[in-house]
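All protein chains but one are shown in place.
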Amino acid sequence: MKKFFENTSIRYTIFVYFTVSALVAILLIGVSLYSRLSGQLKLTIQEENQAVLTQVSRSMDSYLRTIMKLSDSLYYGVIKNADLSADSVNSELTLLYDNNRDYIDNIALLSKDGELLEAVPAARLKTGLDATLEDWFGTTLERTDNLYFTMPHVQYIFDNSENQYRWVITLTRSVEITHGPYTDQGVLLLDISYGSLQLLLDNITLGNQGYLYLISSNGELIYHPQMQLIDVGLTEENNLVAAGYRDGIHQEIYQGRQRDITVKSVGYTGWKLIGVMPEHGVALNNIKTNLFVVFVVAFFLFILTLINAYISSRITNPIQELEKSVNELEAGKLDTPIDTGGSYEIRHLGRSISHMAKQIQVLMNDIVNEHESKRKSEFDTLQSQINPHFLYNTLDIIVWMIENEQKEQAVRVVTALARFFRISLSKGKSIIMVKDELEHARNYLMIQQMRFKNKFTYRIDAEPEIMELASLKLMLQPLVENGIYHGMEFMDGDGEIEVRAYLESGDLWYRIRDNGLGMTSEQVAGLLAEHPPLPEAGNGEGEQPVPSKRGSGIGVRNVNERIRLYFGEQYGLSIQSEPDEGTEILIHLPAVSYQELLEKEKK
Amino acid sequence: MTNKERVIWLLFACVLAVLFLLSSTDLIIKERKSEIYSIAVIIEDSRDDHYVNFKKGMDQAAIALNADVSFITLYDARSSRQQMDMILREQQDGSGAIVVSPVQEMDLLHMMEQNQIRVPLVVLNSVRTDSKIAAAISPDYYAMGQMLGREIVSEHPLVCPVFLFCQYEPTGGSELFYSGVNGVFADYGYPTELFLKPGEAGFDRILTANAAPNKGIVVVALDQESLVETAAALSENSILAGLTAGLYGRGNGINMLNYLDRGIISGLCVTDDFSAGYFSVQYAIEAITKKRERGLVTLDSYYIRRGDIRKPEYEKMLYPIE
Partner (left out) sequence: MGKKLGTALLVLSLLLTGCKGGTKAEPLTSIRIGVSLYRGDDTFINNLRSVLEEQAKAYEQESGIKVTLDIQDAKGSQNVQNNQIERFISLGCNVLCVNPVDRNSAAGMIDKAMAAGVPVVFFNRQPVEEDMNRWDQLYYVGADAKESAVLQGTILVDLYQTAPEELDRNGDGLVSYVLLEGESNHQDSLIRTEWSIQTLKDGNVPIERITGGIANWERSQGSALAEQWLEAYPDKIELIISNNDDMALGAIDAIERAGVKGITIVGIDATTPGVEAVRSGKMVGTIESDKQVYAGTIFKTAAALALGEQLETEFEDGKYYWCPQRIIRGN
């Protein structure tokens, strides 16, 4: 994960972060709203279904009550008080029938022996039919206080028109019939038209694909929207199980689907109204609705992503521009213009980078210059390592000595010269031991002493501890040379040159003192000047210490420069001089052991 | 914005558009409710007297399965040519499927072989199957005949003459029924004789002409028309009734059941016509939509006597609730 972020641009990172957070937000909102709404809808539908079921149940109750009341009216209002031997109850029965003909197909009064006493509308029993053999007949006469409902059946006992059959539910009760002085049992029969029940229960849908059906107390179907199909076997229903449920709401799994079952008992009859609502019948589970939700999520995501893309661009474009500029900088084009734009942090960054680029440029220029001068000095040094003039002169002296049979002196001079040049070269190294530098100066001084016929004396002192320290080569010789040529030339044997090397405050010091002519402060300044004023052409005037033709040829300035270049600005030469008194030159070097410096150089 | 990014945005926009079309418009996913299937039912007769229960099943299926069923009777009864013309006409008028009770099976097959029929066919009262027929719904007439024969033999253990009445020369279902019945009688040695309807006069003349002394004639009607006519004649004329030992046949009509109840008909072979009607519409719709073929579906036949009419297993079949 971390690698991913490290490797992708800031723009994409911001974009991804924004998009992910937007997506998460949308999903959370969407999911919570959806589930809440879905749950709410489901609940609402369930409640509505319950309400519908309650309504239907009440209608059912009312329907049955009306019919039962009719039976009561027929009995208590008409039959009980009538003497059938005297009056005919037909008109009363007709009146009650007319008022209820929407529900009732037939009203009939039968005697205990199955004789049809009255029937409204006019009807007769089928020829040869014995009503007492009917199932309900015997049962009705036994249960004198009850109203007895049969299951739906085709009306059979009365004559029918040829092509007609009616489905009815027969309601019977035992009655007392008065014939003159005798009372006897009889049966009051009401044929309830099944169609009226169908009218009550048809076309009631509960929610989506829900329906209701009516069963008897032992589970037989009385009404079902697909009654005929179930009987024939084309569909099935779980009615037998439903008979076992108590009133209330149940869950059941039937034919692989889950459904909510609501059971409501219908009064008196023991019938049960069963409402079936399949679990999946909630409108929100439509494929189209689901797709719509997906669409909405995708759409908002799209919009938000667009906005994110725009915002992240706006923020990161300046960064990217900056990055591009930095790339160019890295490539080496230091003077590319840096765009500064965007938020203030980025502008600040831009300015800083621009500033830094410039600084780098300057520093690089400095380094280049430094290297240049170092190279020059080195080159000069290199060049000066072998100065022909000194060599010629010294060789002249040696020849003269040999011609004059001053063999030992000649040997000494030759030896000194050899040593002098050997150390001058020092195998090309710039750093030599203090010991060697002093040796180099001694040899030079010795030769010069002989040349100048002991015009001066010299002394070289050094503490033994400093011998192994590092020193820059060809420092003392030019200074001594300077001292000799500017100081000793006119001393006539009184000249003294003193070279001393010592440690002070942890640093290495050399002191070259002479009691020569000395210099004015201007001369001193000119000696050390960086860019010495050039001698005017053909003009030998001026007291500028032009590289002497007689010595090593390197100037004092060169020494100073080399010291400073090599060891740092804090080291170098300092010259003090009093005209006619003498000159003292101090060389300030760090005290570093030769070995150490050598190892450093190797690295 | 790089090209790759542009492509991705474009893709996303396309996906959005598709989702929108899918979910909020009807262009891709159509609401399925609006489909009403147009089905034509062409029978072999000019009157629908014997299709009452069938029509009830058909109507219920039509309402439940969203179909527009048009029940067509022929102008001239039993005219095969007219029936074939009718099939072509209905096909041309845009029927999605055709249910037909063919007058002549061969004519129908011929039309199919000639590739004249382009819509799914459901065939009634015929046991021929063909790759072009989506479903065939029929009782097993031969078995029905055998069943009836055996029942009659068991009710009339003493050999007596059997008259077989038919409107026309038995063809198709009637023929199979005939051979079924005849076969049983032949096995048991009952003499059978086939009588076709003698013009306008009824079968009663045949009975009076051929009355066997002291032996009741068992009359078996091979088709429904003959059964109704004979029953009506017997109910009017008690002398005729006296000549017969029993009247048997096949059919589902309420009038036949009434005759059965009154004892004029002794036994009846019935089939579940309501289911047949329901199935015919259901299979026709299946053939249109899912292209599923049901092959031959055989309806069960039952033999009922008077006492069976009110039994719960038969009651709803004989008297369908609508």
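For clarity, chains are labelled A and B in written order, and residue numbers in each chain start from 1.
Just so it is clear, a residue touches a chain if its C-beta (ideal position, glycine included) is under 8 Å from a C-beta of that chain, and two chains touch if they have at least 3 such contacts.
From a predicted model like this one, the values you see are computed outputs, not experimental measurements.
Within the complete assembly, A:Leu199 is the residue of A:Leu43, A:Leu199 or A:Leu425 that touches the hidden chain.
Contact with the chain that does not appear here is found for just one residue of A:Asp98, A:Asp135 or A:Glu372, A:Asp98.
Across A:Glu6, A:Asp145, A:Glu162 or A:Glu405, the single residue that touches the chain missing here is A:Glu162.
The chain that is not drawn here is touched, among residues B:Arg6, B:Arg47, B:Arg118 or B:Lys215, by B:Arg47. What subunit A contributes to its contact with the hidden chain is residues 94, 98, 119, 121-124, 127, 158-164, 195, 199. Take subunit B: the residues that touch the chain left off the picture are 36, 46-47, 59, 63, 68, 70, 73, 75, 89, 93, 322.
The rule is short, and it goes like this: only the chains that are shown with their structure count from here on.
Subunit A and subunit B have CA centres that are 72 Å apart.
Residues 12-13, 15-16, 19-20, 22-24, 29, 57, 60, 253-255, 258, 261-262, 272, 274-275, 278, 310, 315-317, 319-322 of subunit B are the ones that touch subunit A when the two sit in their complex.
For subunit A in complex with subunit B, the touching residues are 126-127, 152-154, 156, 160, 162-165, 167, 194, 227-229, 231-232, 234, 287-289, 291-292, 294-295, 298-299, 302, 305.
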